[in-house]
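First up is the structure itself, then whatever we jot down about it.
Yeah, one chain of the complex is gone here, protein chain that is, but the others are all in their spots.
Right, chain A next:
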Amino acid sequence: MLTIAMPKGRIFEEAADLLRKAGYQLPPDLDDSRRLIIEVPEENLRFFLAKPMDVATYVEYGVADLGIAGKDVLLEEERDVYELIDLKISPCYLAVAGLPNTSVDEVAPKVATKYPNVASSYFREKGEQVEIIKLNGSIELAPMIGLADRIVDIVSTGRTLKENGLVEYETIVDITSRLIVNQASYRLKDKEIGQLVSRLSEIIAEKAV
């Protein structure tokens, strides 16, 4: 039996879709079910839904054998897990944004973000010292109401930024979702995991053509 941690929200639909295309029979009400844990005995699989930011944590501790997590989460959390395949779903990127035609405060530039580790190492590598302000959502608010000069956030279409009158200054890194695996499961359940990986890889390769 394999336990898979699935991210709620944005990535979920695409991830479930990919698994179905790979031939896994998932129940149709997987996501709107109120249950947190869903067993699919026919496939010898068990799913649970988690906050996207937490998926890698469950996998690292081994309570989930596998998980589907955005690269943004992996970069931020630096969990000790195998990042096995790029599922090429939910493409987006991390970017630096702010109000148009503004420069940052010279003494203490402030950056608001949900990704404090990614943001701080990005600016450090650029040779800039900034002050990071951690927020948990609606990051776009920060420059609009004067909390920060810049934000570091996920951009998929750019619509949210535009609607709030913000512009992108720099792209940090491209993001897609990845299949991650617990290191012990990777060894002890190698056959089952190998099968899942090859079925998924096939579908991803087909889609790429």
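Keep in mind that, in the parts below, a contact is a pair of C-beta atoms (placed from the backbone, for glycine too) under 8 Å apart; a residue touches a chain by one contact, two chains touch by 3 or more; residues count from 1.
We adopt the following convention: contacts and distances are computed from a predicted model.
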- prompt: UniProt protein name for the omitted subunit, picking from "Glycolate oxidase iron-sulfur subunit", "Amidase", "Branched-chain amino acid ABC transporter permease" or "ATP phosphoribosyltransferase regulatory subunit"?
  reply: "ATP phosphoribosyltransferase regulatory subunit"
Query: Which of A:80, A:105, A:170 or A:202 touches the chain that is not shown?
result: A:80
Message: Suppose we count only contacts with the excluded chain; which residues of chain A make the list?
response: 60-63, 80-86, 178, 182-185, 187-188, 190
